[in-house]
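Every protein chain except one is present and positioned as in the full complex.
The chains carry the letters A and B, assigned in the order they are written, with residues numbered from 1 in each.
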Amino acid sequence: MSEQTTVAGSQVGGEVVPATPAGGSGAAETRADPKPRNNRAWWLVLPVVVSVAFTAVIPLMTVVNFSVQDVFSPSDRIFVGLEWFRSVTRDPEVRAAFVRTLLFSAQVLLLEIPLGVALAVVMPRRGVWMSVALVLVALPLLIPWNVVGTIWQIFARGDIGLGGWTINNVLGINFNYTLDSTDAWITVLVMDVWHWTPLVALLAYAGLRSIPGPYFQAAQIDGASAWATFRHIQLPRLRGVLTIAILLRFMDSFMIYTEPFVVTGGGPGNATSFLSILLSKIAVGQFDLGPAGAFSLLYFLFVQILCYVFFTVLTRSGR
Amino acid sequence: MAFPRSGQRLPWARTVFWLYVATLMLPLLWMFGMSIRPNEDILGSFSLIPQRVTFDNYVTFFTDAAWYSSYLNSIIYTSLNAVMSLVVALPAAYAFSRFRFAGDKHLFFWLLTNRMAPPAVFLLPFFQIYQSVGLFDTHLGVAIAHMLFNVPLAVWILEGFMSGIPREIDETAAIDGYSLPRFFIKIFLPMIRSAIGVTAFFCFMFSWVELLIARTITSVNAKPIAATMTRTVSAAGVDWGLLAAAGVLTIVPGAIVIWFVRNYIAKGFSLGRV
């Protein structure tokens, strides 16, 4: 089996390159000597900075400008100082939506990360079934988000959708996501799990496949149980991929908009009106750019803080 | 290579896995079922198996320019975005994986923060920028706009792969007289082809499914398929059959892309110094 995972000592452009002195798998990743300091490396990152700054910095500045003014048009605007920040942070509707979104993100992470890792562990590892499994599992990721919403809007309907119909008529539970807040919440949550667990599963799968075989042989010789093997050999080596998975899932679930907007429109009542849906209502529906700008900045600040904490904890722990 | 065959150690695990996959497929199969029924049947009554099968919805899709041209638009800007994201992200990821330089860690995190801006308000300045530089309603414009969230991800994934490649290879090549660009193209790129495949897949995926930005900075010529799908509501109500047919077709390009990169994913990557 040629399941070469690290590239040390592998074929390079037709000629064999000597392996690292330490040899073996994964040695390259733990090399002790630090990377050389070279500020000319900035030239290599310049294209990225320029291309991202073009779409990132100017809008950010504009939104900051919105947030301190009452804008009717570029020529007709009044400076209001921090008034919008005051009204947004004290708006009970915003506070409720904030708690709701935080709860949703927490549930998403708690469900999707373990489920995704579990799927990755039991996914076939070779042959045609591996290909079939990978493609099928990845399918939900490749559907435009509003289409995901449309699919679930129909699928969860009690009268003409398979999911809703089964719950109502086979399980005998009264389920209607357009009237009942709990049902609406569950529909959106299940939809998100359906939609995004595959991302965690794909990343975790790739992470598991990168673990060199000798690790498992050692574990087998020691007679480790499946759980012990997972806990002490597989899980620690998933840190890199799980960092990405957790950050992406947190950011995207905390800013979820399109899917619940299509399915429930934020309702019934306010049951699924997440921060982004409320924000859109203010920005697009009422065209109140000032409050919406202040809202966005606070939103952005919060996401950034949590991501920084996740990022720091996940990449620096154990060092 | 001795991967434990989970099937042997956990005999029920495979069964559970395929059951999960089957459940995963149900909403998709339901959508496919809708796409081959006439509208009256979809809304009429619940039935597991379509009573009347019709391919009219697909015929409409491929004969109506509004539908198939927006489908092509999406494919064009998504591919363009994947290529452009890779071209700028490759050198940057190399720099991050090989050198320390002033502000490197902060730059890395700053790139990520660009994924974190809630779109609603940012859409207005996006519209204004692309309008003012003449990229409004062009494929290039959408491709550049989507670089905002794809480039950081691409840099991150590529950096993870590149850090797994020992620096001795660079040093050996330098001793052999390779210049950095020549080394990068002749030796380094072939070594990380799986990284390029995986990154291209993620760029394709996130660009393909994005709707808000793409819809804001286009009107006709580069209108994405997802935006066309939001406008199926007519006086007669929503055309669910056509919507479902379009939905089924939006899965196809992504499925093709994942088919091409499946072996790269299966080969494994850990994305980090474990």
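Criterion: a contact is a pair of C-beta atoms (placed from the backbone, for glycine too) under 8 Å apart; a residue touches a chain by one contact, two chains touch by 3 or more.
FYI, contacts and distances are computed from a predicted model.
Student: Could you check which of "Phosphate ABC transporter ATP-binding protein", "Predicted small integral membrane protein", "Ubiquinone biosynthesis protein UbiV" or "5'-nucleotidase C-terminal domain-containing protein" matches the UniProt name for the chain that's left out?
Tutor: The UniProt record for the chain left out of view names it "Predicted small integral membrane protein".
Student: For the chain that is not shown, enumerate the shown chains it touches in the whole assembly.
Tutor: The omitted chain makes contact with A, B across the full complex.
Student: Check each of A:69, A:107, A:131 or A:270 against the chain that is not shown and name the one that touches it.
Tutor: Considering all chains, including the one not shown, the answer is A:69.
Student: With the full complex in mind, choose from B:102, B:174 or B:252 the residue touching the hidden chain.
Tutor: Considering all chains, including the one not shown, the answer is B:102.
Student: List the residues of chain B that touch the chain left out of this view.
Tutor: Spelled out for chain B, the touching residues are 102-103, 105-106, 109, 125, 128, 132.
Student: Write the list of chain A residues that the hidden chain touches.
Tutor: Counting over the whole complex, chain A touches the hidden chain at residues 37, 58, 61-62, 64-66, 68-69, 71, 74-75, 77, 79, 82, 85-86, 89-90, 298, 301, 304-305, 308, 312, 316, 319.
Heads up, the rule we're going with is that only the chains that are shown with their structure count from here on.
Student: Need the CA-centroid distance for the pair chain A / chain B, whole Å please.
Tutor: It comes to 14 Å between the two C-alpha centres.
Student: For chain B, which residues count as touching chain A in their complex?
Tutor: 1-7, 9-10, 13-14, 16-17, 20-21, 24-28, 30-31, 34, 42-43, 45-46, 48, 84, 87-89, 91-92, 94-96, 98-102, 104, 107, 109, 111-126, 128-129, 144-145, 147-148, 151-153, 155-157, 160, 163-169, 172, 186-187, 190-191, 198, 205, 208-212, 224-226, 229-230, 240, 243-244, 246-247, 250-251, 253-255, 257-259, 262-263, 265-274
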